[in-house]
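In this view, the complex is presented without one of its protein chains, the others remaining in place.
For clarity, chains are labelled A and B in written order, and residue numbers in each chain start from 1.
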Amino acid sequence: MEKRRERIDRGVKARAVGIFTLWSWREMIFVSGPRLLMILALAFLPVILDDYLRKVLLSVALYALLGISWSLMAQCGMISLGQSLFFGIGGYLSGIMNHYWGWPVYFTIPIATLWGGFLGTLILLPTLRLRGVYFAMLTLMIPLIITRIIEATRIFGGTEGLHGLSSFGLVWEVFLLYLMLAALVISLFGCMRLMDSNFGLVIKAIHDNDRSVISSGIYLNWYKTRALFIASCMGAFCGAFMTHIYRFVGMPAFSLDYCIMPLAANVVGGFGNFAGSVLGAFIIVPISEFLRGVGGLRIAFYGLFLVIFSITLPEGLFNFLERKYNQFEHYVTVEK
Amino acid sequence: MLIPALIYGVIRGVILTLSAIGFNLTFGISGLPNFAYGALYILAGYIMWFFLTILGFPYSLSMVVSVLFNILLGGLIYRFCLLHVRGQIMSEVIVTFGVGLVILEVTRYITAINPRMYQLPTVMDISFLFLNVYFDLQRIIVLGIGIFLFLCLRYFTRHNKIGLAFRGIAQNELTSISLGINSDWIGALSMAFGSGLAAIAAVTIIPLGALEVNEGYEMLLNALLVCIIGGLGSNIGVVVAGLVVGMAQQLTDLFIGSEWIMVVGLGAIIVILLVKPSGLFGKQKELEERV
Partner (left out) sequence: MNSFSLLKVNEINKNFGGIQAVHQVSFILEKGEILGIIGPNGSGKTTLVNMITGFIKPTSGEIVYKGRNITNMTPQKIVSLGIARTFQMVRPFYQLPAFKNIVVTLCSPRVKGLVGGRYGDFDAIALDLLEEVGFERESFTAYKPASTLPQGHLKRLELAKTIALQPDLLILDELFSGLSLAEVAGIVPIIEKIREQGRTVIMIEHRLKELFRLADRMIVLNYGMKIAEGSKEIMESEVVKKAYLGAEA
């Protein structure tokens, strides 16, 4: 006689399949609950929070968006240790357009998003043929090298950066927060849709066995490039947006912070899905705010999070919670 | 002006090679990415400083202590961190990266609390005049140790049982295990050796410059640079790449301007990626063989 742990879908989950979800309110709430909850929270938080917490929420949304872009790349096998590349490119592009050409904010941000995406993809294009680790190594190096180039050649403001860029104009601060949250929600559900579609299927297949995909006549790099472009655009948007919030862009746009936070958000929240990135950001960013006092030690804490969560909860918090939500465990006695 | 520049270029190249050799051992040869490499390098420097300046140990003893400390730390990192995520390369990268971050930033914090001029003195303040060029003893030591380590590693990975085991677990872990190679133990040894090499590099190179936490990041960057250009896994590649990049950097410093040194590095990477992505001496497997 032996005790074994068995996991079974909860009754609600088993019943709520396809059209049968409409069977009763219980099933409908079970399925749509978490998403609605999140959307409602994001819709109402900005108005009920005070000024300081609103800034924190903006940070959360920013890093969540970066985390989603990281996750998209990771699911295609491109693990990037340098998400700041896209952030910096987007930030600098919009800063340059605004500073040198005087273009207004509502022009620079979309253009920086698209062109930033394009440039980011272009820079990383030669690395797509390489194994994942090479990619990681290169993404770590490129933003750091770009920083040094800016410092050395003193272009685009050099170490000083570009100051005095336009703000968003006379709009409510809350409006900006909603803009960012809207971008977050669109990206989140957009990416989820993407991965559910046949595009996502091919991506998962590439992850599983790329030789088989090649023998089906599919060009791997084309899929990776498109995913990279989307992720790059998201990162560039973040950079462009924050440039106009801070009204400044400089070398810190390529800083290690923007590389590590998305990584930490995904490690904590969970790989393989986008909701995990958002969850991770909601956890990591507020904690980092509390740690503001200890300065550089903040990064040490991120590192600690990375290590501990990678080892103890590799599936990530979101996957863990989802599993608990959908299934329950109990002990079964089994004949030996 | 050219001859001194060439000679310093070679020395600079050897420094680069020396710094990358440990990373190459762990990652290129054993297949374990150790992104805490830069952190371990600088930590060794600080450990040596501690023993030398605070505890007053003799110079050579401090060197030995810091190398041993790193060897131990490398093995411990493997045992407590990498072991749990063995096999999933990306988790290995993330975990070691995280460990590196912790080490670097905690060190930064501690040194910021106790601000002072951190420096490692050179072995002896002697210079030699040769071919109209001044050679200081420290640089000669670097050169010597670099060559010595290279030869050692070459012999080790080809003829020594443990060295061959290192290569074995990277190429086919299951086969290695079925041949009686304890993959975990070998992995720990590989990490330990790599960290030890980082320490050796640290104690010989840091006296030439400053003992600063940012040097740790810089170091990881350089090691990655050299390994990518030379080809991961190839000792010769690391040497050649190190020399080439070192020479290019020195000449850039001389003729163009010191700010452009990193640009050279980036340019070299771009060229390599476009021409031969697996590195100068890297072994790029054909599609069918890779699968």
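The definition used in the following text is that contacts are C-beta pairs under 8 Å (C-beta built on N, C-alpha and C of every residue); 3 or more make two chains touch, one makes a residue touch a chain.
Remember, predicted model here, so these are calculated numbers, not experimental data.
Participant: Write down which of A:Val213, A:Met234 or A:Leu306 is the residue touching the left-out chain.
Facilitator: If we include the chain that is not displayed, A:Val213 is the one touching it.
Participant: Which residues does chain A use to touch the chain missing from this display?
Facilitator: 198, 201-202, 204-205, 208-209, 211-219
Quick note on the criterion: only the chains that are shown with their structure count from here on.
Participant: Go ahead and note the Å separation of the Cα centroids belonging to chain A and chain B.
Facilitator: 32
Participant: Within their complex, state which residues of chain A touch chain B.
Facilitator: 74, 79, 81, 126-127, 129-130, 132-134, 136-138, 140-142, 144-145, 148-149, 151-153, 210-211, 214, 256, 260, 263, 267, 294-300, 302-307, 310-311, 314
Participant: Which residues of chain B touch chain A in their complex?
Facilitator: 27, 33, 35, 81, 84-85, 88-91, 93-95, 97-102, 104-106, 108-109, 112, 217, 220-221, 224-225, 227-228, 232, 257, 259-260, 262-263, 265-266, 269-270, 273-274, 277-278, 287, 291
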